[in-house]
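This part shows subunit A:
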Amino acid sequence: MKKILAVLFLILCCTKIAAAAEPELNYTSFGLLPVLHEGRVKPLDSFARIMLREFSGRDAVRGHGAAEWLAEVLFDPVSAAETPVFEITNPAVREHFDLKLKKTLFSFSELAPGLAAHAAETQGLRDANPDNLTAQQQTTLRLYDDVAIYSELLRSFSAVLPLGIDAPPAYGTGKTENAYVDFRASESKIQNDAAKLVRKKGADTAKYTDDEKKLASLAFALQEIRTAGVNNGTLKIINKNGQWISPWQSLLQNGDLKNWQDMAIAYRSGNAEGWRAAANAVRGKTPFKIYLEKAYNITAPFPLAMGFYLLGIIILAAELYRKSNRMLFPLLCLGFGLALHVTGLASRIIILSRPPVGTLYESLLFVSLICAATALALYLRRKNLVALFAGQGAAAFLLFLAPFLLQRGESMEMLVAVLNTSFWLGTHVLCITAGYAVCILAAMFAHAWFILRLKNAPARQLHLLYDSIYKTTLAALLLTGIGTILGGIWADQSWGRFWGWDPKENGALLIVLWLIWIQHGRIAARLNRMAFLAAVAFLNVIVALAWFGVNLLGIGLHSYGFITGIALALGFFCAGETILIATLWKLNAEKTRHALA
Partner candidate 1 sequence: MQKKRATLWLNAALFLAVAALGYGLTIYFDGASMPARAETETKPLPDFSFTDLSGKTRSVHDFKNKIVIINFWATWCAPCVVEFPALLKIAADNKDNVVLIALSSDAKEDDIKKFLQQQKAPTENVLIAHDREDVTLKIFGVTQLPETIITDPELNIREKLIGAEWEPAMLQKIIDSL
Partner candidate 2 sequence: MLQKTLQNCRKLALAVARADAPFYLLPPLMLLLVAGTLAQGPMGLYAAQKKFFSSFIFWTGPVPLPGGYTLIGLIALSLLVKFLAFSEWSRRRAGINLSHFGVLILLFGGLLTATGAKESFMVIPEDTESRYLYDYHQRTLYIFENDVLKLSKPFNELKLRITGVPFDLIVQNICSNCAIVKRANEGNYHGMAKFMALESTPPSKEPEADLPGLTFSIAGLKDQDGTYIAFEGMPEPITLYANEKEYKIIFGKRQSMLPFTIRLSDFEKEIYPGTDKARGYSSDIVIVDNGLEWPARIEMNKPLRYKGYTFYQSSFEQTDKMQATILSVVENKGRLFPYIGTLIITAGLLLHLAFVMRGRTA
């Protein structure tokens, strides 16, 4: 509550000094500034994207990118307070805060009065058990938290932004615009003199001379800014001997904020060259990881890869339709897609210094890679066109799903202790996710078999495909079986028990047992060819349940990826697949019956 008032004051204080009109500034250098956030040093570009996504659910606001938006927040808080950036989709919440109901994006100054009015009752919500809150209450709490962070960001550089107060000549610094830092040396003198003034003439400013009025307002402004800034540690952007601190923390430790002040001045006057130079001065030598991450942010390799895979499939379908055999373009698409995909994952490994499968999101990235890569390998080995469709299709679909599994903007999280640095964990996860990929491929092949048979594909093609499926299920068994056991070994090394019947373990085991079951069913001649293939096709459901369903249960040692709202999607998928497979099987069975009749 106090924070909101402090910021409002700051704004009132600086109302004369909104920044110059729309500067044409380049944000490359700014975006490369390193900042410590959530346990990891990242480029300001990433930080900006995460923050913007957190507040607004979008990647750009008013046509400006995240970095541009953040620059405004930091160096022109007056304007930033007017920029609509907080998304409120729940109409009940909007009404609660007396907001115009026509839109969903609100600015800080639009929200401030409503938030201040309801601050006390919200405090009560904060103390309650999070599980007992309604959706509206949770949204409200989150809004308060977001606004609190925003207000901290607005004030990050309050020490170097112009005060908008004319200093009395006695305390002048010789500059036209003064910021808090400029008065640092003389601050105690100013406060003392102001106190003396109050003792001499009382608190009523009507009795003061012009100069005395300026002194009083200067002293008051300095005091307010200092009080508001002292605890501001949100933007850890200054590296002091390996420790990352905020501008205010640096100032209180007698650090030099000159470069930042230069940046602020350059930004506010639209001085593109000065802006760039100041940012470079602050940056110093930028580590490779920061460059890499920024490039990663801008390129967005995974959506691009997904695009190439889809394009590849479309061109391939077109070529087949025209009965031509030109594989160059489809293969080029697949190749580009794979290159982007691999580069994206490699970048993540370098940036995060760990294997690329620590979170659910990452497992999707990896499984899709294996799908696409195996598809290519199978095509190159056996000219298996079905593989190209199945592999690229699955890869594209999984990449499409991936962003939905990110709870917040941050896709590069640091993991909890138990998931770090372990040979067994790394091999376990890589093995089992590769296993998922191969299972999915086998399942897609089985679907293809049913469809091709209905379309009267030549017997030879079907036979080759069946052979492929059989071998793929064996490979799947190898990978998932070994992967599951490696998981047990990791658990033994970490917790002292090889197998604990916990949901993730059970899920993996389910896949393995299913694969073993269908193999033995086939050997014992209890499953005929089509039953076997239907069971292989059903692997899609089993893998989906083991991979995602387990996280929904939210229990056991593996609940480090809790997802909300995926349950429905998963349910639809499983139901849909089951109906599809049953239908394909039935249709094929009927076809056989008709053929025999």
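Criterion applied: all candidates are chains of the complex that A comes from, given by their letters.
To be clear about the criterion, a contact is a pair of C-beta atoms (placed from the backbone, for glycine too) under 8 Å apart; a residue touches a chain by one contact, two chains touch by 3 or more; residues count from 1.
Computed from a predicted structure; not experimentally measured.
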Among 1 or 2, all from the same complex, single out the one that touches subunit A. 2
Which of the residues in subunit A end up touching candidate 2 in this complex? 36-40, 236, 243-244, 414, 416-418, 420-422, 425, 467, 470-471, 474-475, 477-478, 481-482, 485-486, 488-489, 492-503, 506-507, 509-510, 513-514, 516-517, 520-521, 523-524, 526, 550, 553-556
